[in-house]
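My structure is below; once you've seen it, I'll send some questions.
Note that one protein chain of the assembly has been removed; the remaining protein chains are unaltered in position.
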Amino acid sequence: MDGAFLTFLAAKGEPTLINTGFASWAAWVILFAPLLVAFLVTAVPAIRKANGLAAALSISSVGLGLVLTLFVYFFPMLQAGDNVYEHIVSWVAIGDSPLITFGTRMDALAVTMTLVVTGVGFAIFVYALGYMKGDESMGRFYGKFALFVFSMLGIVMSPNFFQTFIFWELVGVSSYLLIGYYWRKHSAGEAAKKAFMTNRVGDFGFLLGILMVWAAVGDATGAFGQDVYSAFDFTVIERAVQTLGASTLFWDSIGYAAIAAALVFCGAMGKSAQFPLHVWLPDAMEGPTPVSALMHAATMVAAGVYMIIRCNFIIAYAEWAPTLICWLGGITAFIAASMAITQNDIKKVLAYSTLSQLGYMTMALGAGAYTAAMFHLTTHAFFKALLFLCAGSVIHGCHHEQDMRHMGGLKSKMPTTYKTWFVGTIALTALLPIAGWWSKDEILGATRITDMVWGSEILLALGVLVAGMTAFYMWRATYMTFGGEYRGHAKPHESPKVMTMPLVALAFFSLFIGFIGIPDGTFGAGTKTNWFEGWLHHWHVGPYAKMVWPLAIIATGVALVGFLIARKIYRNAGGNDPLPAKLGGIWRLWDNLYYVDNFYLWLVKKVQQGVAKVFWFFERWILIQAVINGLSQTVRISGDRVRRVQSGRLGNYVTSFLLGAAVVGLLVLLQVGLASAGGK
Amino acid sequence: MTVALFLIFGATALASALLSVTRKNPVASAMWLVLMFFGLAGNYVLLEAYFVAAVQILVYAGAIMVLFLFVIMLLDLRREQLESEPQPRLPFFGVAAAVLFIAVAAIALLDAVDAGVFPDAAARSTLELDGSAKAIGESLFGTWVLAFEVTGFLLLGAILGAVILTKRRLT
Amino acid sequence: MTSAFLSPVVASGLAIPLEWVVGLGLALFAVGLLGVACRRNILIMLLSVEIMLNASNLVLVGFSRVHSEISGQVFVFFSMVVAAAEVAVGLAIVIALYRLRRSADVDDAHDLHDVDYGPVPGLKLEGEPHHHHDHDEPEAQPVGATGEA
Partner (left out) sequence: MNPLLLCLLAPAAATIALFFIDENAKKAIRAISTVATGLSLAMALLMFIGFGDYTYEHAATAEAFTANAGAADEHVYKYGIAVDWVEELGLSFRLGVDGMGLAMVLLTAFIIFCGVMVSYGIKTRVKEYYICLLALVTGVFGVFASLDLFFYYFFYELAVIPMFLLIGVWGSTTKTVDQNYATMKLVLLLSAGAVFALIGLIAVYGEAGTFNMVALEEHGFSSSFQMIWFPVVFLGFAALVPMWPLHSWSPAGHAAAPAAVSMLHAGVLMKLGAFGILRIACTYFPQAADTYLPYVGILCCFNIIYGGLVAVAQRDMKLIIGYSSSSHMGYVLLGVASASLIGINGAVFLMFAHGIMTALAFALIGWFYDQTHTRMLDDLGGMMKVMPFAGTMFVIASMASAGLPGFANFVSELMVIIGAWDARNVLWFGVPAILAVWGLVITGVYLLRAVKDAWFGELPERWKNLKDQRTFAERTPYVILTGVLLIFGFWPQPMLNVVHQGVEPLVKRLDAGREANERGTRNARLERIDEPATQGALTDGEGR
């Protein structure tokens, strides 16, 4: 390793890099076990066809990851505190200089996220065993599932931007495969395509952002020529930013830093489904419910937020970029919450809810409260996974009925599901101080104190409003699904143990996970209770959030109001929703998703196809027909004309002979005539 | 007197040539052509080329035209074949090319006259020329004897060619 | 030197302006030329060729006189020989041709011309449907490989 680099890190009092020992090889195992399983399942027909074996392999690969992460977490990490386990190999080198490196990085942030991914993932993997039972190609499903986890873990452990991009794309692919799992359904294919393409658009910006950062850092540090590190490495970039300052590094006179940061955020916008690239997420419900749960809780949508936290050092100082991010987050939170209100499909309600919560996280990212975002990400992973799995359980129990208008009264028929759902709803709507209450309030508090964002007061108000809306739509869903009488035609039944056990486990975590991040000073001045923030202090920028009791009380009060309104409207509503009539035009706007999807459809169908048609017209008629065929036709026609001279008729030959003779004579005449005239 | 005779013979030759190419019936053409040969022979005499004039009559009017007439009669062209050619038939390009060529030649002639290529009367007043058979014979068997021998081979070749062409039945 | 019995008639060949001789030659040549160009009867075309030869002969004789040089007349002699040979071969060809075609029209004998393929074939554009390839129709597909002996 580069000696100067270590000196630099030591001087800053930064975490020490260790590239040997348990954690470093454990990281490789955690990362590649799911890939191995995915490969085996795909390539070996015997395993794929033995559904149970494939499932067992997948589950154990994730389980192994969980166990190893816990080991990494409890033994080496706790003892050494801020240690960073980084193990890097050169992957693509030009000559002797590394261009792209590949490696694993286990630091506090990565371990936290790995725990979330493997922990929540494990629960969902087990749950899927029950949910996918009877599906003939369950082996294929588990193969893709494992690939998905592999991709996500790759992002988590990535020590450099390029590797992040690699796994970023892989997450896109695996989500494509999973959303399109029911490939015989037209809508599933379309949804998969939509998800992939939306993410691709985000990746367009992401890659450009990466390239901008790479070029600046490479020029500034000459990292390109260094021993192992390339200018993509987070460590190198961070060093460059911290030693040179972002403004020097990114030639701030032209807003380079802000543009680069905004472009990097584009990637997060795609994966974390921020406005205006949020459209794919609700459609992604076409996949099996465990897929939705995994995608919405721990993996795909978390990737964007996680990536921004990972590279916060280029975002935080990038002029107007935080404002942009914060506002996009606020807008997403609000519009998603409003769209969730109009949904009748139980999974769609949760999908929009995810969008809305991601909006919160993005707000926190913009406000510089990266630990708060991470905290909400963690708590959200648990309770949202729980809610999705509950929804899956309901759907399973109601024989693949997803419309809440045909449910109702499931409280008694599916008691376990109901109880766990109830916990999840409380956690999400932040009515009691469990999970979401702590994390959401921390975000609101951060929005209040930040000085990085223009107009943060408006966003704060928006955030509080969204808290009320969240409570409203979640309790609406709860009343429609579990309250009243059963309105469907199937015979609802409680799900098997293999499905309810993960529910209970997740409910347990949803109840208690919030207590790891109680803000400092909650129990009197000077008390250090925010263990989570201390754990991730390296990623914190700006002042630490404090408990702001008035804000917490107001937010909770607004949520309570939302709950009460929902209770009033839906407690005895049966299958009828009185809201559309009351809200009128606003409802239609929400129900049509603010016409964003229509706009994109227009963009794709008319603009993109139009341009393609114009090019094809050019290709076909101008280039091929006019130029190429025209040239060929010209040659052919002139050949045909010339050919006719060979008529075989004596008269014609005489004629052409005479013409030739006349021309020669004329030429001679001109020559001689001139000469004679001159001679005269 | 000489000039007047030249004009008379020349007019005769030109008129009969014109008549010759415009007749439908090849026999009539041939007969008019004979008249043209005579006209030209007259002019040869006026130009003091007596031997050439004699040969003109003997070879052209006598031998060649007789051969022509033989062939024409041998072929025995039927009337409808003779009349199959729509008269007058003036292919535009053919005429145009011919006219162009003639125009070029005529211009050349006029140009030459202008340029004084042709010797004027004073310059040619005293020249003598013997166009007798003896003079030509001396030249032919003296200076041009090799060419003369070659013409013999040419004629031989022509005879052989004609015999072969007419003898072999082409199917 | 002038032959005695012709001397009353021919004062001197030199009295005739050369321009006139050449002019007459040109006129005759033009007549012959038009005959070749315009007529289709092969016999008359041959006759026209003779006219052209004669026209050039006349010019040769004229120049011979003016330049007082006998070679011109010798050339006329050669020219006549060539004409005779040409007529012999030409007429032989005419006879052969007539035997073959029963016609003296040159336009009936144009076997050496290029075969007329009709109008220039149009180009088929990519993407334009056409019909003479039946294996293109989905109905006609042989499903499954036939296997090969």
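The first chain written gets the first letter, and so on, giving A, B and C; residue counts start at 1 in each chain.
Keep in mind that, in the parts below, a residue touches a chain if its C-beta (ideal position, glycine included) is under 8 Å from a C-beta of that chain, and two chains touch if they have at least 3 such contacts.
Computed from a predicted structure; not experimentally measured.
*Asks:* Where the complex has a chain not shown, which of A:Glu190, A:Asp345 or A:Asp403 is the residue touching it?
*Replies:* Considering the complete complex, A:Glu190 is the one touching the chain left out.
*Asks:* One chain is left out of this view; which of A:Thr527, A:Asn576, A:Asn592 or A:Gln608 touches it in the full complex?
*Replies:* Going through A:Thr527, A:Asn576, A:Asn592 or A:Gln608 one by one, A:Gln608 is the residue touching the chain not shown.
*Asks:* Tell me which of A:Trp25, A:Tyr73 or A:Phe204 is the one touching the absent chain.
*Replies:* Checking the options A:Trp25, A:Tyr73 or A:Phe204, the one contacting the hidden chain is A:Phe204.
*Asks:* Given the contact definition stated above, which residue among A:Gly119, A:Gly180 or A:Gly562 touches the chain not shown here?
*Replies:* A:Gly180
*Asks:* Since one chain has been left out of the picture, which residues of subunit A touch it in the full complex?
*Replies:* Residue positions of subunit A that touch the missing chain: 42, 90-95, 99-100, 162, 165-167, 169-170, 172-173, 176, 180, 183-186, 188-190, 192-193, 196-197, 200-201, 203-204, 207-208, 211, 214-215, 608-609, 611-613, 615-616, 619, 623-624, 627-628, 632.
The definition used in the following text is that only the chains that are shown with their structure count from here on.
*Asks:* From the mean C-alpha coordinate of subunit B to that of subunit C, what's the distance rounded to whole Å?
*Replies:* Taking the mean C-alpha position of each chain, the two centres sit 17 Å apart.
*Asks:* With centres defined as the mean C-alpha position, give me the subunit A-subunit B separation in Å.
*Replies:* Computed from C-alpha means, the inter-chain centre distance equals 102 Å.
*Asks:* Give me the residue numbers in subunit C that touch at least two other chains, ranges are fine.
*Replies:* Touching at least two other chains: 33, 37-38, 40.
*Asks:* Residue numbers in subunit A touching 2 or more other chains?
*Replies:* Answer for subunit A, listing residues that touch two or more other chains: 651, 654-655, 658.
*Asks:* Across the complex, what residues on subunit B touch subunit A?
*Replies:* Touching subunit A: residues 91, 93-94, 97-98, 100-101, 104-105, 107-108, 111, 114-115, 117 of subunit B.
*Asks:* Taking the complex as given, what residues does subunit B use to touch subunit C?
*Replies:* The contact residues of subunit B facing subunit C are 1-3, 5-7, 10, 13-14, 17-18, 20-21, 23, 26, 29-30, 33, 36-37, 40, 43-52, 55-56, 59-60, 63-64, 67-68, 71-72, 74-75, 77, 81-82, 84-85, 88-91, 94-95, 97-98, 101-102, 105-106, 109, 113, 118-119, 121, 124-125, 127-132, 135-136, 139-140, 143-144, 147, 151, 154-155, 157-159, 161-166, 168-171.
*Asks:* Would you mind writing out the residues of subunit A in touch with subunit B in their complex?
*Replies:* For subunit A paired with subunit B, touching residues are 651-652, 654-656, 658-659, 661-662, 665-666, 669, 672-673, 676-677, 679-680.
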